[in-house]
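A short worksheet on the structure shown next.
Note that one protein chain of the assembly has been removed; the remaining protein chains are unaltered in position.
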Amino acid sequence: MSANRSRPPSGPVTRRAFLRTAAAGAAVSAAACSGAPGLEAVLRKHFRELSPDELRRDLARIERRNRERFGRATHVTAEGPRPGVEFGYGLDLSRCVGCRRCVYACVKENNQSRRNPQIHWIQVLEMEKEHGVDLAHADLYYEADAVPRPGKFYFPVQCQQCRDPPCVKVCPTQATWKERDGIVVVDYDWCIGCRCCMSACPYGARHFNWAAPTLPPGELNPEQHHLGNRPRPKGVVEKCTFCIQRTRAGRYPACVEACPVGARKFGDLLDAESEIRRVMETKRVFVFKEELATHPRLYYFYAT
Amino acid sequence: MRPRSIRRSIPAVLLGLVAVTAHAGAPASARPASTAPSPIGLVEAEAPPFSEGIFPCSACHASLEKNGARRELAFHDEQQSVFSHDAEHRWCLDCHDLQDRDVLRLASGATVPFTESYRLCGQCHGDKSRDWRAGVHGKRVGRWDGAKTYFLCVNCHDPHSPRFKGVREIVSNGKRTVAPTRGYLKPEPRPVRPEEQRR
Partner (left out) sequence: MSGIVEFGRGCVRQVLTGGRAYKAWLALLLAAIAVGAVAYARQAAVGLIATNMRDDVSWAFYIGNFTFLVGVAAAAVLLVIPAYVYQWKPLKEVVVLGELLAISALVMCLLFVLVDMGRPDRFLHVLPLLGKPNFPRSLLTWDALVLNTYLFVNLALVLYLLYRTYRGRGYDRRVFLPLVLLSIPIAISTHTVTAFLYDGMAARPYWNASILAPRFIASAFCSGPAVMIVLFQILRRTNDFPIQDEAIWKIAELMSYAMFLNLFLLGAELFKEYYSATEHLAYTQYLWRGLRDASGAPHGALVPYAWISLACSVSAFLLFLVPRTRKDYRTLNLGCLLIWAGVYIEKGMGLIIPGFTPSALGQIYEYTPTGTEWAVAVGVFGIGFLVFTLLVKIAVPILVGTFRAPDRARVPAPAGAGTASP
């Protein structure tokens, strides 16, 4: 585990911690009846209030818990945003063929629940060329022997990592926030599962653990990030993090590497030489549901 | 006209031979800086292999008469049957060199080795070529902040039938890479509908 992370100085932490300990009794008994996550998790502070030491202990706790749940050694980090980097994503709609390779690469990389409940952070919509980008004629559940189907085009949707994220605004407990590199993250140990953010998200990008995730131990991705792909408990919300565990380490997201047609572009918006900047400078890009002024970091474009 | 272009192409042919040898032997890691993507840390993906037994072309062609007249071929049926690259206007010798079958030939008459086929493609598909060099067209894997592997035109497009259909993962020259498929891709299973998730 590594706890290299930059955080703002925290204020009334000690008083808060004291009160929390004092109030823990009630919470512990409540926890007991809802699939107890252990006293440590109940008493834990908000992620952003953890001292470096507490964070290290928390990472160790997660690794321990992973071993209990999956019988496997994992490596959990909390690597922070890189100064001077802001992530951006480009999606070339003239290339996407709707093969859903990205969907399953994402599931695998990010330890999503496989079935019942099934969680897909990427949702590929099949749309009609006749209607253009029109959700009234969009089909998420298309089945075909071969894609692209005649007269159709494909519109993958995932978290747009908005600059003005409505989900963050509505969260009653600050369990979700925007990091400095632009990634919107969730503290799975702080989320109360009220699902306000799911109502507020215009992109259907937030997903709820309606039950404990079904995740075969053999398929667990052991390289994990605290705010990303570590296995989630039941009853909390999760979402795409641009593969925070990969991208903060300099790698492309899993969906970019899985895409067989090269429709997915990723990079640093502040680097003039990056692929995403080339896309923005040489292509006509658009953002999804622009009228809602969420200012996404995910740009759709038509290369041809 | 003809003699001059032949004379000019001799050094290129020699170069090309060297390159082809390199291609057949060790992986082509050295690239001409002038034509391919320039930033440091870019690694070329392994190109798909030639059809078995077909290369070097000169193995057969050396003993054949050189005929530059456009015509229906009585052989190379495997290419003829799929050929669909502006077939009305194009034929073999628009891209393959009459004098040296082991290299490709640009419109200028200059020849390029098979390992640099993107230069040939870029003559007509200039916009794609520019996008590809910038990383906008085509695919790259690796690090967004450093070393990455970029795929070549021929990793995804069959030059004789270039319309993109799909790719499959292969191992070529001991390296994992991709090659174009003849058929379209079958999509992965659809998501489970909400009403199908019960407990």
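The first chain written gets the first letter, and so on, giving A and B; residue counts start at 1 in each chain.
Here, contacts are C-beta pairs under 8 Å (C-beta built on N, C-alpha and C of every residue); 3 or more make two chains touch, one makes a residue touch a chain.
Note that the structure is predicted; figures quoted are calculated from it, not measured.
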| item | value |
| --- | --- |
| Among A:S51, A:S94 or A:T173, residue touching the chain not depicted | A:T173 |
| Selected residue (touches chain absent from view) among A:V85, A:L125 or A:L269 | A:L125 |
| Of A:V85, A:C106 or A:V157, the residue in touch with the unshown chain | A:V157 |
| Hidden partner interface residues of chain A, rising order | 12, 15-16, 19-20, 23, 26-27, 30-31, 33-35, 37, 42, 46, 49, 116-117, 123, 125-126, 134-142, 157, 166, 169-175, 190-196, 198-204, 206-212, 233-237, 292 |
| Touching residues on chain B - with respect to the absent chain | 193-195, 197-199 |
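The working rule: only the chains that are shown with their structure count from here on.
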| item | value |
| --- | --- |
| Between chain A and chain B, centroid-to-centroid distance (C-alpha), Å | 37 |
| Complex interface listing, chain A residues touching chain B | 90, 92, 97-101, 103-104, 115-118, 120, 123, 140-148, 210-211, 247, 250-252, 256-257, 259-262, 265-268, 273-275, 278-279, 282-283, 303-304 |
| Chain B - residues contacting chain A, complex | 39, 127, 131, 134-146, 148, 151, 156, 164, 166-167, 178, 183-193, 197-199 |
